[in-house]
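Yeah, one chain of the complex is gone here, protein chain that is, but the others are all in their spots.
Chain IDs A, B, C, D and E follow the sequence of writing; residue 1 opens each chain.
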Amino acid sequence: MFAHNKRLQYTVRVSEPNPALANLMLEQFGGPQGELAAAMRYFTQAVAEDDPGRKDMLYDIATEELSHLEVIGHIVVMLNKGIKGAVAEGLAEQGELYRRMNAGSDSHVTSLLYGGGAPLVNSGGVPWTAAYIDTIGDPTCDLRSNIAAEARAKIIYERLINATEDAGVKEALGFLMTREVAHQKSFEKALYAIEPNFPPGKLPGVPEFVNKYFNLSTGPGDMRGPWNQGAQWEYVDGAEAIGNVDAGGDGDASVMLDDEQRELVMKMATRTRSNPDGDPQTGADLGAGPGAGATTGESADGSDELPEDLPPGAGGNGKRATGASTGRRR
Amino acid sequence: MFAHNKRLQYTVRVSEPNPALANLMLEQFGGPQGELAAAMRYFTQAVAEDDPGRKDMLYDIATEELSHLEVIGHIVVMLNKGIKGAVAEGLAEQGELYRRMNAGSDSHVTSLLYGGGAPLVNSGGVPWTAAYIDTIGDPTCDLRSNIAAEARAKIIYERLINATEDAGVKEALGFLMTREVAHQKSFEKALYAIEPNFPPGKLPGVPEFVNKYFNLSTGPGDMRGPWNQGAQWEYVDGAEAIGNVDAGGDGDASVMLDDEQRELVMKMATRTRSNPDGDPQTGADLGAGPGAGATTGESADGSDELPEDLPPGAGGNGKRATGASTGRRR
Amino acid sequence: MFAHNKRLQYTVRVSEPNPALANLMLEQFGGPQGELAAAMRYFTQAVAEDDPGRKDMLYDIATEELSHLEVIGHIVVMLNKGIKGAVAEGLAEQGELYRRMNAGSDSHVTSLLYGGGAPLVNSGGVPWTAAYIDTIGDPTCDLRSNIAAEARAKIIYERLINATEDAGVKEALGFLMTREVAHQKSFEKALYAIEPNFPPGKLPGVPEFVNKYFNLSTGPGDMRGPWNQGAQWEYVDGAEAIGNVDAGGDGDASVMLDDEQRELVMKMATRTRSNPDGDPQTGADLGAGPGAGATTGESADGSDELPEDLPPGAGGNGKRATGASTGRRR
Amino acid sequence: MFAHNKRLQYTVRVSEPNPALANLMLEQFGGPQGELAAAMRYFTQAVAEDDPGRKDMLYDIATEELSHLEVIGHIVVMLNKGIKGAVAEGLAEQGELYRRMNAGSDSHVTSLLYGGGAPLVNSGGVPWTAAYIDTIGDPTCDLRSNIAAEARAKIIYERLINATEDAGVKEALGFLMTREVAHQKSFEKALYAIEPNFPPGKLPGVPEFVNKYFNLSTGPGDMRGPWNQGAQWEYVDGAEAIGNVDAGGDGDASVMLDDEQRELVMKMATRTRSNPDGDPQTGADLGAGPGAGATTGESADGSDELPEDLPPGAGGNGKRATGASTGRRR
Amino acid sequence: MFAHNKRLQYTVRVSEPNPALANLMLEQFGGPQGELAAAMRYFTQAVAEDDPGRKDMLYDIATEELSHLEVIGHIVVMLNKGIKGAVAEGLAEQGELYRRMNAGSDSHVTSLLYGGGAPLVNSGGVPWTAAYIDTIGDPTCDLRSNIAAEARAKIIYERLINATEDAGVKEALGFLMTREVAHQKSFEKALYAIEPNFPPGKLPGVPEFVNKYFNLSTGPGDMRGPWNQGAQWEYVDGAEAIGNVDAGGDGDASVMLDDEQRELVMKMATRTRSNPDGDPQTGADLGAGPGAGATTGESADGSDELPEDLPPGAGGNGKRATGASTGRRR
Partner (left out) sequence: MFAHNKRLQYTVRVSEPNPALANLMLEQFGGPQGELAAAMRYFTQAVAEDDPGRKDMLYDIATEELSHLEVIGHIVVMLNKGIKGAVAEGLAEQGELYRRMNAGSDSHVTSLLYGGGAPLVNSGGVPWTAAYIDTIGDPTCDLRSNIAAEARAKIIYERLINATEDAGVKEALGFLMTREVAHQKSFEKALYAIEPNFPPGKLPGVPEFVNKYFNLSTGPGDMRGPWNQGAQWEYVDGAEAIGNVDAGGDGDASVMLDDEQRELVMKMATRTRSNPDGDPQTGADLGAGPGAGATTGESADGSDELPEDLPPGAGGNGKRATGASTGRRR
C-alpha cells in the first residue's frame, strides 16, 4: 500500500506564471511519454510480476514515478497560478481574460476547461489513454518496453529544458530527466539478469527465415550496414525478395468451405458482382461540371478542356462555365 | 512510392472457417502490437529520417510489415469466409445466424458491424489508434522503441500459435513470428551503429542523481540485484530515500506572483475556503439510511448498528428498516 | 512524495483462478468508475488545490485509492494466475488453450494481449482514458463530482459482490465498497464546509430564468413532483414552453458581416445552392432495384409493388426480379 | 505483397521551412480525411473482397494512396526541417526555441512530442483512429463510402492549396487533389457496375414507409424541393407526422417478463421510487447563496431578489451579500 | 428548438428479455452506423447550413433520427429489463447473476457497468465518438457522406433483422431500416439539386492527372472494367505507372534551409549518424539463446542449429539447451 508525504521529492521554484509554458509541461504530466504513463506502466507490471527481484524494483520505480508526477504537476500548477485566479474571479477589463486565455500552445483548453489546474492531457489537449501502455505480461518484452520508454521520457525532458528560460523549472526538469537515465540502467540490468532473453518467449524462430534480410525498398539510396550485411545475414534482393518466400506456395490464400458456406459465398458473389463490361452512367456523370475530367461518353484526350479564361497551373479559380456543364448533364 | 503484387509474401492455407479464431487473429491486424502499428511506426520514421542507412532499413522493414499486414489480413478473411456469406445472405433457420454471430471472442462485432471482413480493430473490438505509436523523432529512442515493439509482436504471435489448432494458420504465423526476430536484430544493429547511444540525446545526466537507486517500496520482499547493487550504484534507503532529495530545498512548490495575480488568488481562496470548524449538515445526512455509518450528530461507535436480521459478512442483503431511517432523516 | 509498502491494505484470499471473473473485476481497475479514475481524480485536484484542508483530504483519499487500485489489481492477478502460466508456457493438448482463452467476458483480450496480467482496461477491453475524469478546477463542482463518483463506485462494487461466489473476493470487495461510502461522506462534509456553495462560481443566475421549469416532453406520462411543483417553481407549459423564451426575440441567429464576408458567403451560397424546382435524376435512381420504393418518374402509390412471391412482413428475403428492375433502370 | 521505391510518386519542392504550415498539412497525413485513412480503407476492403474486378481496383488505389501518404509526409518533413534540428540540438539564445515551438496551429505538439517528424495525428494533434474508417463489408455501401471519402479529401486539399503560399507545395497538393477526383470516378463506375445497387443489401424496404417524408421540423423556413415533393413522395405533415406511425400501435414499449423478472423489477422500482409529493430539503438548499433562485420554502416570485448593487444584465459580478445568504441557509 | 412526446414513433413489442440480443442492438444506438451518429451528423449540418432547402431537410431528418434513437433505445431497454432487475436487486442463488451477466456478446459490460440500461456504446462496448462523423462543411461532400451513411445503416439493420427471432423486434427494425432507404433518396435528390456537383468544391482537377488510372497492383488477378477502361480513361501500366509522374522531377523531396537551419541539421546528423561499417555487438547478442538465429560473429548458414530434440515445424517447444546458450553469450 501507499503512503504520501506532502513534501515534494524535489523542490519546485518557479520564477513567474506562464500558462503557455505550463501547457508544454503537460506533455510530461498527461502525455504519452509522461510520468503517469511511467508510473502506471511499472505499477501494473509490479502487480502481476512473480519474480521477487523484478517485483520489488518495479514497485520502487513506480513509486518514484508517482512522486515525479507530483513534481511536474506542481510545476504546471505554479505556472498556471496567475491564470487560475483570473479564470475563477474574472477580470475587470473587457477582453483581457480572452487575451490571456489565448497565450499560446493550447493553454486556452487548460484555462477554459480545466480552470488552470493540472489535467491529465498532453500539450495538445489530448486526454491520457492506457493505449499508451504497451505492457504484455512477458518480462523480457516488458523490460525492453521500459528501457525504450525511459529513453523517450529523457528526450522529452531534454526538449523541455531547451525550451525553458525559467531557471527553477530548468533545475527541477534536470532532476527528473536524470532519473530517467538511472531507471533505464536499472531496467537494462534486470533484462540481462534473465538468461537467455532473446528471442523473447519460448518458441524458436524458424531457421529458414531468421537470418534473412529482404531488400524491399529499392532505388536511389539503397544502403548496406551491419543491420543487413556481415556473416550473420542472408541478404535477399531483387525478384527473390519480392516473390513469395514459401517454397512451393502460390502466394494465394485459401480455406476449405462446407457446402452451405460455399453456396452462401456464391450467392453473395453473384448478387454483388461487378460487371466488367459496358460503361454505366454514374452519379459523377450526372453531376459533372468543369474540372471533372472526361466522363462517360467522352474521350480522355482533350474533350474536357477547361474554359480558356482559366488561370494556368494547379489551383486556379475556375469560373464556372455553365454552358459547358449543361451539355454534360442529362 | 509503393507497388503491389497480388501474390502474398507467404501462402495462407486455412483448413476451415472459424470466426472466433479470426477474431483472435485481429490482435495482429488492428491491435496495438499488430502489423499496422509496425508498418506505420517504421514508415513514419523512414519519412522523417535523414541518415541514409537507417532510412533505407526503415523503408525495407516498413514495406515488409505492410506485406505481413496483408498475410494476417488474409488469415482473418479466410477464417471469416463462412460467417461473411451467412451475414450477407441470411440463413433460413430462425436464430441460427444469431448463434453463429456469438461464436466467441467478440466475433459478433466483426460479423455484425464489419460483415465478416478484416477491420482495423483488436481482438476486443477496440479501433486501432496512432496512440499506439511511440515514435518521438530521436533515433536512439525510436530504435529502442522498435526493438521493444518487435519483441512484443513476437510474443503475441507465439501466443496465437499456441492457441491455434489449424496447421496452415500455425505455419503462416510461424513465418510472421520469425520475421519479428530478424527485424529486432536489424534494429539492434542499427542502434549500436550509433556511438555513443546512451543516454539518448545531448544533455548529460546530473551527476548527483544519475547513479542513485531509491528504495521507495519497502516491507516484505525487499530485494537487491544488479539493478540496484554493485559498484555503479548508490543505494538510498530509509528516511533518506523518502525525503526530498535536493539539498537545502523544503520540498515545497512556489511561484512569484505580481500584485494582481496575488489578489485574484486571494479572492478565490477566500470565496471558496473550507471552514474547518463546525460540522455542517450534508446531502448525505439528508438522505442517509441503514448502512450509511454514523452521520452528523451521531457517534461512530455503534449508533449505526444494522438491523439484527442482517446476514453476516460483507455483502449481505440488508432489509430496509424504515423505522431506523425515519429517525435519521430530517 | 509517495512511499510504498508491499503489504496490501487488505489481504486478498482467492479460492481459485477464474479468468472470466478476473475480467469483470477489471471494471474497477481500469474502468470509468474504477480505482485509477478515483486516484487520479483526487490526486490532480490535490496538486492544484490551494485550500489547506481540502488539499490534505484529497491527498489522503488519493493515496488510499492508489492502495485500493493495488488490492483490486491483486484480485485480478490471482484470478488470472492459471491462464497466465498457460499462455506463457503453452499447453500440450491441442486447442485447450484456445478454449481457456474464450472463458467469457472478454477474458480472451486479457490473456492474449496482456498475458493474463492486470491491464488498465475495463471489463470490455476499452483502455482507460482521462476523459473519464471530470475535474474542472472549481472546488464546489469538483466536490460534487467526487460525491457522484464515489456513489457510482460503490454501486459497481455492489454489482461485483452480487456476481461473485468466491468468499475471499467478496470480502475484499466489501471492504473496498465500504470505503467509497466513507469517502463520499468526507467529500459531502468538505462541500458543505464552503458557504455558500450553490450556485457554484460567482455569477448569479438570471432571475427571469432561474425558477422556471419548461414542460418540453408531453403526452402520456406527464408528471408533477417536487422537481417542478411547489412555491419555488414556475411551471411553464404548452405553447409558452415551446416558444422562444426571450421577450422580443425572434428565435433567429444573426451576425453582422463586413462587405467582404458578405460577398464570400453569397458566393458560396450561390455556388452550392439547391435548386428546389424540378426533379433531378439521382444515383439512387440509376441503381434502383426492387424494394427501393418509387424513384424519379414513378408514383408513390403502388408502382413499387414487390414481386408477388415475396414473404409477408418486414424481413422477407426478396428474390431478385430482374425484369422489374430492368424497367426501372435507365 | 508490397515493394517500395525510394523515389516519390511526385517530386516535392518546398521553398522554406514553416512548422505551422507543416501542422496544417498533417490533416492529410494523420487526419480523418487523410491518406492513411484512404489507404487503409481500400486496403482492408481489398483483402476481404471476393469480386476480382473490385479487388484489383481496390489494391491499385490503396497502393497509390500509400504513395500519396509518402508524398504528403515528405511535405510535412521538409516544412519541419528547420524546427527538427533546433529541437534536437538546442539553440544558444534563451527562449528562442520556446518562441519557435509556438509558431502556430499546434506545431508545438509536433515539435515537442514528435521532434519535428511526421506523426499520424491531425492538425489539432488528435491521433489517427480506425474509427475514421466506415467500411462494413457490403460492396454497394463501401463504394458509396469511398465516393464520399474521395470527395471530402478533394476538398481538404483544396482548402490547403488556398491556404498555402509556397508554390512547390501548392503544385504537389494539386496533384494529390486531382487524383482524388480520378479515384472518385473509378469508385462511381464500380458502384454502377453492380446492378441493381439500391437499396443496398437484400431486404426490400417496407412499402408503407419507403416513400414517406415526415415534416418534423416546422416553423419559419419550411421548404419543399425534390427531396420531399413530386410524384414519388408522400409528404406527411402536421399531427400525422408527429404521431406514431404504426397503425394501431400505442407508441409504447413493452416486453413480456416472467414472474421472477417482474418481481425483481418491482422490488427495484419500489426501493428507488421518487416520492412526487412533499418538498424535500436538498443539498442545494443547504448550500444556497445569492443567485440561486428560490429554494425550499421560498416563492419563485421575487423572494430571491439579488442585492441592489448588482450590475444589470446577464453576467454581472454579484457581490456576495453574506447577510442574505445566512438567512437562507439552515 | 425541440419538443418531445412520450409516445414512440413506432411501437415496440418485445416478446422476452434477452441481454445478449440487446447488446447486438446497441450497434444502432451507440455504434458508428447507429442513430446517434445519424442524428448528430444531420443536426450539426443543419445548424451550419445556409441553403434554406437543405437546412429544412436536415432538421427534418435529424429530428426523425432522434426519434429512431429513442425507438432502438427502447428495444435495448426492453431486452435488458430482466437483467436490470437482477443486477440491481441481486439474486438469491449463488453464481446465477454471474452466469446471466455472461449471456454473450459483451452483455456483461452492459449489465455490470451500465446496470442493464442503454449506454452509448457499440455492440463491443466501445464508447461512441464524434470521430464517426465525417462532416466537413461542404454540401456536395456532406450529402455524399450522408448517402453513404444511410446505406450503411440500412445494412446493419438488415443484419440485425436476420439475426433476430423476436417478431416484435423484427417489425420495429423493419420500420427503421426502411426509413434509411427513404432518407438516402432524399439526400440523393438534394445532391443532384446542386448543379454541377462534381468535382466537389471550386478548384478543377489538373487535366494531366484527372483521367489517368495507375495500375499499381499487378500479378495474378489484374482486371479491366469500366473503372479503368473505356474512352474516358488513360490506363497507365508497367514502369510508367511505378515511376514518378511529374515530368522532369526526380522523385525527391527538398527544402531550402538558411545557414542556421543547415548547421543544426548537420549537427544532428553527425551526432546521430549510423556507422555502416563494422559489426557492433548488440543487446540481442548479449542475451541470445536458442532460436535466435545467427548473432554477431556467427554465420547465417547453419551455426544456429537448434537442439536435436526440438520438435519439427514452426511452433515446437524448444527445450532450453543451456550449454548452447552459454557458448553464445559473451
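Operating definition for what follows: a residue touches a chain if its C-beta (ideal position, glycine included) is under 8 Å from a C-beta of that chain, and two chains touch if they have at least 3 such contacts.
Please read these numbers as outputs of a predicted model, since none were measured by experiment.
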{"item": "Partners of the unshown chain among those that are drawn", "value": "A, B, C, D, E"}
{"item": "Chain not shown: contacting residue from C:29, C:98, C:114 or C:132", "value": "C:132"}
{"item": "Hidden-chain contact residue, picked from the options E:97, E:113 or E:223", "value": "E:113"}
{"item": "Residue, one of D:12, D:47, D:160 or D:173, that touches the chain absent here", "value": "D:160"}
{"item": "Touching residues on chain C - with respect to the absent chain", "value": "5-17, 32-33, 46, 52-53, 55-57, 59-60, 62-64, 67, 74-75, 77-79, 81-82, 84-86, 88-89, 129, 131-132, 134, 136, 138, 140-141, 144-145, 147-149, 151-152, 154-156, 158, 161, 174-175, 177-179, 181-182, 184-187, 189-190, 192-193, 198-203, 205-206, 208-217, 221-223, 225-228, 232, 242-246, 249-258, 261, 263-265, 267-268, 271-272"}
{"item": "Residues in chain A touching the chain absent from view", "value": "1-7, 50-51, 53-54, 87, 90-91, 94-95, 97-98, 101-102, 106, 108-109, 111-113, 115, 121, 124-127, 138-140, 147, 161-162, 167, 170-171, 173-175, 177-178, 181-182, 184-185, 188-195, 202, 317"}
{"item": "Touch list for chain B against the chain that is not drawn", "value": "140, 191-192, 194-199, 202-207, 210-211, 220, 223-226, 230-234, 252, 274-280, 283-284, 286-301, 304-306, 310, 314-318, 325, 328-329"}
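One rule holds in what follows: only the chains that are shown with their structure count from here on.
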{"item": "Shared interface partners, meaning chains that touch chain B and chain D", "value": "A, C, E"}
{"item": "Chains contacting each of chain A and chain D, listed by label", "value": "B, C, E"}
{"item": "Magnitude of the superposing rotation for chain B and chain C (Cα, nearest 5°)", "value": "120"}
{"item": "Shared interface numbering between chain E and chain B [over half = same, under half = different]", "value": "different"}
{"item": "Distance from the mean Cα position of chain B to that of chain A, given in whole angstrom", "value": "13"}
{"item": "CA centroid of chain C to CA centroid of chain D, Å", "value": "17"}
{"item": "Multi-partner residues of chain B (at least 2 other chains)", "value": "1-9, 32-33, 53, 56, 59-60, 62-63, 67, 74, 77, 84, 87-90, 106, 113, 115, 121, 124-127, 129, 131, 136, 138, 140, 147, 155-156, 161-162, 174-175, 177-178, 181-182, 184-185, 189-190, 192-193, 201-202, 216-217, 221-222, 242, 244, 251, 265, 268, 271-272, 280-283"}
{"item": "Graph class of chain-chain contacts, one of line, ring, star, complete, other", "value": "complete"}
